[in-house]
Structure formats: C-alpha cells, structure tokens
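Removed from the display is one protein chain of the complex; every other protein chain stays in position.
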Amino acid sequence: MPTSIKMTRRDLVRAAGAAALAIGAPAIIRPALAADALKIGVLVADSGPAALFGPAQRAAAELGAATINAKGGILGRQVEIIFADAGASPAEVAKSAVKLMLSDKVEMIFGSHDSAVRQGVENVVKGKIPYIYTPVFEGDDCSSNVYFLGEVPEQELQKTLPKMVELAKGKTFYLVGNDYVWARTTNDKAKKYIADLGGTVVAEDYYPLGAPNKFENTVAKIKSAKPAIVLQTLVGGDNVNFNRTFADFNLSDDILRLSCLLEENTLIGIGKDASKNLYSSLGYFADLDLPENKAFIGELTKKYGDKAPQQCTISKGLYDAFVFAAAVTTKSKSLAAKDFAAAADGVQFETPSGSMTMMHRHTAKNIFLARCEGTKFTVIDTFAAVPTQQSCT
Amino acid sequence: MEALLFTQGLNVIYEALILAILVLGLAVVMGLLNVLNIAHGEFIMIGAYAAYVVQRAGLPYLLAIPAAALVCGAIGLVVERCLIRPLHYEPFETLLATWGLGLLLRKCVELAFGRGYRSVEIPIRGSLSLFGESYPAYRLALMAVAALVLASLFIWYRRAPTGARIRAMVGNPVLAEAVGIRTRELARNTFITGTAFAGVAGVMVAPLTPVEPFMGLTFIVNSFFALVVGGMGTVAGLFAGATIIGGLQSVLSAAVSPTSAYIAMLLISILFLWQRPRGLFPRP
Amino acid sequence: MTGGYFEIQNVSGGYGSGRVVREVSISIGRGEVVCLLGRNGVGKSTLAKLACGFLRPMSGAVRLAGVEITGKRPSENLTRGLTYCPQERVVFDDLTVAENLSLMRTNRRLDEFEPYFRVFPRLSERRGQHAGTLSGGEKKLLSFVRGLSERSDINVIDEPTEGVQFENVLHMADLILSHKKAGASFLVVEQNLAFVDRVADRIVIMDHGEIVLSAAASEVDRQDILAHLTV
Partner (left out) sequence: MAYFLVRSILILAFLILIPPLLGEFWAYQLGLYFIYGLAALGVGLTWGQAGILPLGQGMFVAIAAYLTAHGLLAFGSSPIAYLALPAASVLVAVLAFAFAALVFRGRFEQGPSFSLITLALTLAAFQVANGWSSVTGGFNGLRNIPGLPGLDGFLDLYYLIAILLGLSIAAVDYLLHAPIGVLWRAAADNERRLAFLGYDVAVIKAAAFATASGLAGLAGALYAPQQNLVTPDLAGFAFSGDLVIFAAVGGRATVLGPVIGAIVVGVLSAELRDRFPWWEIGIALFFIVVVLRLPGGLMTLFAPLRRFSFARTATRARSAAPGKPRIATSLSVAFEDVRVRVGDVTILDGLSVRTGEEAVLCVIGPNGAGKTSTLNVMTGMLPRRGGRIVIDGADVLRPQPAIVANRGVARKFQTPSVFPKLTIDENLSVALWAGRWRGLDVLRLGLFAWTSPLLEEMRRRFQFLNAGTRPASALSHGERQILELTMALITEPRMLLLDEPCAGLSHEETAAVIDAIQWARGELNLRIIIIEHDMELVRRLADRVVVLHQGRFLADGSVEEVQRNPEVRAVYIGGSR
C-alpha cells in the first residue's frame, strides 16, 4: 500500500513538473528574434463572432510588415509581428496585451476587433506605446496615444446619404440595426443628416445582439410603410438574415437598402438572390479598380496563392496600420508617445484605397458607395478624402 | 393596415411552427430521454451544411433531407455510443459532455468548410397570394410541412406503443428490461432519431439563415425554453411551447420592439419555469 | 439435483466487486414452486437478479431448458420464457395501469387480463389511473398480474406480498397454484410464511450469501424455518 501511494505521488510531482515546463517553455523555445527587431503586437480575431476575418487580417498584417521591411523597416529596424487572439472577452484580450508588452516587449500594438475589447486594451496599454485601431467604429474616443484608421459614421453617411436619396428618388428612411452602441450612434448621426436633407425617418427597429433574431416582422412593417431607403446597421449573421428575408418578401425591387457594414464575406452569405438594390458605404472594397489596390491584391495572391483569404475593409486596415506607422516614424524618428503623437497629426500615407490623412488621431479617407451585383460590389461613386469630424487633441 | 395585420398574423404562425420544427429533435432527446443535449443546435447546423453540399453538387434539394438525416443520425450513433451511454443518460452529465461536443462539432465543420457564411438558395422561389396578400412560397411550404409533421406525430404518438415504451424505459430501466424492452437499442434509436430530426430541421431552415459553423448557438436557447415552457415529452407541450416562445416573441417584436420582445420572452420563460416547472402539457 | 428445468449452478456475484452471493445452486423442475427465504441482506434479491440477467455472475452458470443463459439480457430471457418481478420499483409510475399491462402487447385491449381482474377488481377499477398514484400494495398486485400474464415457464418473483392485504395474498397464492398446475415453475423470494406455507413445494433458506437449508416443504416445519431466520 505505501509503495503504491508513493508511486502515485511521484507521478503527480512528475506530472506537475511537466505541466510547469509546458507552460513555462514558450519563452525559452520561441525562436530568438533578431536583437534589434521592432516587435509589434497585432490583435486579430482568431476566435469568436468575428473569426471569419481572422485569416484575412493575418494576411493583411503580414503583407504590411513585409512591405515595410522591404523598404528598410521602421526606424531602421526590421518589423516583427506577434499575433494575439482578439476574439475573446475584453479581459482576456487585455491580458494578451499585457503579455505582449511585458513578456514580448512589443513597441506598438495594432488591433482589429470590437470597441469593448479596444477599451480593455486601452486600459492596460495606458498610452505607453502607440496603439493603432483599424476597423469601422462609432468614433467618440480620444484616449491618448491611440490612433484610429477605421471609418466613423460621419464618413459613411455624410456624402453617401444625399447620393442614395438621389438614386432612390425619395427621402423616407427606415432604420434597422442591432441594439448596441455602434448601430445606435450611427443611426443618431444618420437622423441628423436625413433631417438636413429634408427627409424623414418613418420608423426604426433595433434587434438584440446575440439573440435568435427573425426579421419577418420588420420586413412586413417595411412593406407596409414603403420607405424609399432602408438604412441598415446590422452586423454579422443578422445582416445576412435580414437581407435574405427582405428579398424573400419581394421588397428588393422597389426599396433601396444601404448597409453601413456590408463587406465581401457578409455579401456571400446574403447570396446573389437577395442582393438586388443593396448598397454598401465603406472605405475599401476588395474589387476597387485602383492601381494601389491591384498591387495590394496582386502581392497577396503572390504570397498566398489562390487560397488567399478574401480581403475586406476590416482586414485591410491592418495593412494600412503598418504604412501609417512607417509614415509617422519617418517624421518622428521615435516611438515615444509625445513624439509619435506630434508627428502623427497631419501625416499623409498611401494605402490600397488611396491616400489617407491622420487628423486629430482619426483618418480622413476616400469613401466608396458600392452597389451589390450578385455577390460582388460595383463602386458607383467615390467621395475623396472625407473628413471624420472628430476633434481629439 | 389590415394587410399588415394579416401578414404579421402569418408571421406569428410561421415563427411558432418553425420553432416547433427546430425543437422537435430536442423534444425527442431531452423530452423523452432526459438528455440535455446542448449540442442540438450543432446537429441543426450540420443538417444545414448537408443542404449546402447537396445544392452545390447540383442535386435536387429534397435529397438533402435523407442526406442530413443520415449524416446526423450517424454522428448521433457515434455520440450515443461514446458519450451518452457511458454517462448513463444522466441529464447534467450529458449536459456537460454535449457542451464539449458542440464545441468539437463547430470546430470540425469550420475545419471542413471554413468560417465564412455559406448561402443556400431558396428551393421554392416566389410568393403565393393569400387573400390578396403575397407571402413567400417557401415559408408557406415550410409551414404546411411543419403542421403536417406535428399532426402526424401527434396521431402516431397517441397510437403507437413506442412512446409509452420510451417513457417506461426512462422511468424504470430495470423493469423495462424485465418486461422485454430492449432498452439499449431503444434508447440508442431514440437518440439517433432526435439527432436526425435536428438534421432535417437544418435542411428546412438552411435557405432562410446564414449557414456558418456557429449558427447552432442561436437556436439552442429558444429551443430549451420552448421545450420547458410547453412541457416535456408530449406533442401538445412541444406545440404549446413553440407557440408561446416563438409566437409571443413575434407578436411583441411587431408591437413593441425586438429587444423588449426578447427580454419579455425570457421573463415569461422564468415565470413558467417558476410557477409551472413541469410545463403546460407535461408528460403525465 | 440435476435435470431441473431451471438451473442455477454455483453462481457467485454481486454489485461491483462485492460478492454477495457465493456458489449458490438451485434447481427447479417443471411445475415446481421454490420459495427462497432468509433474513434481510443475505443475498436473496441479488440471487434473483443474477439468475435473470440483471447482474452478471462472477462465476457459475444459469440454464433454462438445458440452454445456458448466463449473462444474457433480461429482455432476451423473457422471450425464452423467464419472467422476473422485482422487489422495488415494481411498476411504471408514469404509465396508466392499462398501459403497464398492455405495454408489450400488440393488442391494446385488456381482454386477456379479465381473469385477473375478476380476482383483483381493484386493478380493473383503476385501469385508467397512473400507476404512480397506486398504493404500495396495489402496485405489487399490478406487478404480479403483469408477471403472471406473460405465462412464462419460469417466474422469478421477489417479495410479491409486501404491503398486500391478507385476502389478496391468498388470491395470489391461488393464482400461483393454478399456473403451476398448467406447468409453470416459480422461484419466489418471500418473508411471508403464511404465503410460503400455501405455495411452496420446496423451501430454500439463505444466509450470508449461501444456502443453509434446502428441503421439501413437507419436511420442514415453521419452527425449523424460524430457527434459521432468527439466528
């Protein structure tokens, strides 16, 4: 009996030791990086609801790093990416950011994820290193040493809505969105623009996030209210679901739809039968007919072959982040918060969607209005260098 | 206004029936066998992917039904053998195991099909005119099929002894074996039937929703509540639960707002769970 | 004791790794009623379960009409003519009395149970009622009727009279005797000596998992039995 217990205990100790090794090991095993490499933590959606962007985000970031490195890197140092999953809860991602800063000693963090996660990361980064946030978001954040590359509602709506009114030959709007900050903020701003245009909002419906939503009710109401335009701020599966239901009820012939977050992947889900008269307003589409974009997509195809993940505005922003960081540091010659912030304001940089300018830590950029044709976007209008109207100092 | 009311009325019936179809598989597995299969939504998801594959291969859509039943039944067979039976069909143990199973199935489908949305085309296009109001034909067809399935189930369940034998087996497995019920086979077949039903439900809803690996998660919560509110193990309970959860949410969503409708549905579920923990039409 | 119709040969076993029954052999001929007696916890019910396939014997064999059925499943044994009525949880509580009886019949009418209903009119009165609402004694009657109605060659019945009123105990004894006349054999686990007196051809007494007495009923009197039961 005693021997068997001893055996078990020894096994236990051994198992515990092995476990400790396995956890401690990464720091040792991880290939030693070039001593002077500049490490950048990149937060991408490997899991969670946005995980469908994950592969494209990684690809865009890797291409961004390679492009910058080919031009001599940042501050003369080669750039090295350390990816971390941003698809988990804000606490979990914030913890990854702490690890990136403390263990991996990254000198910048780029991220493409939701705003709740961003606030978690901001809390731990505390402005110590530049944090570049790239996706579409609602604006109204002026945390220090954080730089926003994504489209804010003002950019998506200001020029686009008049164009939509022109296309629809009507000024009545029906607003449908998910019940959370981005959709509500976007719609609040939309209502201001609609009023300026002399239009009216006939009704607005908000659907809970993460609930099993069905859209037959709203579609029936739309059918009855007969607005000229349906402005959508739905995300993910709900976006697909609504648009399919809308088309099933035969409304797509008569009523135009403008979505504020409709990119290539979601359009594939909506499918060709449901995409008639559906418009999207964003700062980038993968099929943009610009030489910069052709080059970007060409490089990706060269790097990843036919299996290159589908790019969209959400993922492409991470490529922009590298270009932006390189442009700023050329001016600032330093990553110190004060120098970086001073140099960032007004810096202009070239991206696959054209030239962008950082103003008040938000980015003035080209906005494209695209019509869906099947499961592809056709750009019908381009609004150059649309300002963000954000005023962070 | 009347036209809107009429359409909304149809929407309410549609949501109740579609929920009943989605719950059916769980009603068998949880209502009869007491297995809290939290991976039920994943079986629906796999059924939807089966529909996608069949459609992509250019085969007739109806073929997706046997395909999904076969695939989900086969997975059900393996799951029953490796997970459910070793856990002796214990409700909470199987709840935990199927939580892991759900995660596993989602990731496996992601491995095979990727994370992106797949779109399944509507097999019956266009609309039908009902009393001057048009309504999508596929939805009407679904409603008809759902009503038919529920009605025939109701009749079968009353007449065939299988239902009573399953109840007998779950209530008293030792005695069931003693009176000649081959309990192991009956439990296995019942479980497989439940997963196959879930697969077929997946085929039916695939053209209506985004098909992606995580779609199952949106079905599971409503399914659980519908089942518990209605009462487990009876067709009347299944129907009542789907009507209350699906129908009520639809009515409130139209009348007030979708978010309040959702919260109201949760609060009503709580009220039922508290005051009528065995549901409206419980198994006697 | 060879050549019995139902043979339990050197059977040992129990729950898990615990050996409750040790090397027990009982042989029952056609039309014979064997009553198994003993204090609580000596392994009577365990032996019944080992014999019918609810527990797998660690060693030994069970034979029915010369065919070995050791370790075969109860549902299979029933088709070979071996019926078992358990001591506890004797009916399906969720089912009605009628469903309890007709569960495995293709014919859902209860005609074939009429003879039993004549003896136990109570069951007939309550046929639409859920068995879970029956009293303990009524459940035992229902279980007993269900078991006998299988008309099996071998009937293993565990404590049929527990909680049953005396006149019904007498009716039960009469029914056993009439089935016996038709050639059926019985192994009855029992505590009720009045009942045992009426039905037993042979009495087997167990203690500590072993048989301590096995004799024709006519050869032992009550005092002998009591002496064994109160050691």
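As written, the chain order gives the labels A, B and C, with residue 1 at the start of each chain.
Criterion: a contact is a pair of C-beta atoms (placed from the backbone, for glycine too) under 8 Å apart; a residue touches a chain by one contact, two chains touch by 3 or more.
For clarity, every value in this text was computed on a predicted model and none was experimentally measured.
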Missing chain: touched chains present in the view: A, B, C
Given C:E162, C:E210 or C:D224, the one touching the chain that is not displayed: C:E162
Option from A:A88, A:V176, A:A190 or A:C312 whose C-beta touches the chain left out: A:A88
Sole residue of B:I18, B:A69, B:L83 or B:A198 that reaches the chain not shown, by the stated touch rule: B:L83
Touch residues of subunit C, complete complex, unshown partner: 38-41, 87-88, 122, 126, 129-130, 133-138, 141, 159, 162-170, 191-195, 226, 229-230
Touching residues on subunit B - with respect to the absent chain: 36, 83, 86-87, 91-93, 96-97, 99-101, 103-104, 107-108, 111, 221, 224-225, 228, 259, 262-263, 266-267, 269-270, 273-274, 277
Interface with the undisplayed chain - residues on subunit A: 5, 8-9, 12, 15, 22-23, 26, 46-47, 83-85, 88-92, 94-96, 98-99, 102-103, 114-116, 118-120, 122-123, 179-182, 184, 208-211
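The working rule: only the chains that are shown with their structure count from here on.
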Pairwise touch network: line, ring, star, complete, or other: line
Centre-to-centre distance between subunit B and subunit A (centres being mean Cα positions), rounded to whole Å: 35
Geometric centre distance via CA averages, subunit C-subunit A, whole Å: 73
Length of the line joining the C-alpha centres of subunit B and subunit C, rounded to whole Å: 43
For subunit A, residues that touch 2 or more chains besides their own: none
Multi-partner residues of subunit C (at least 2 other chains): none
Residue ranges of subunit B touching subunit A (in the complex, touch as defined): 1, 3-4, 7-8, 11, 14-15, 114-122, 125, 127, 134-136, 138-139, 208-212, 214-215, 218-219, 221-222, 250, 253-254, 257-259, 262-263
Partner subunit B, residues of subunit C touching it in the complex: 52, 54, 73-76, 78-79, 83-86, 89-95, 99, 102-104, 108, 130, 146
Touching residues (chain side subunit B, partner subunit C) in the complex: 161, 164-165, 167-168, 171-172, 174-184, 283-284
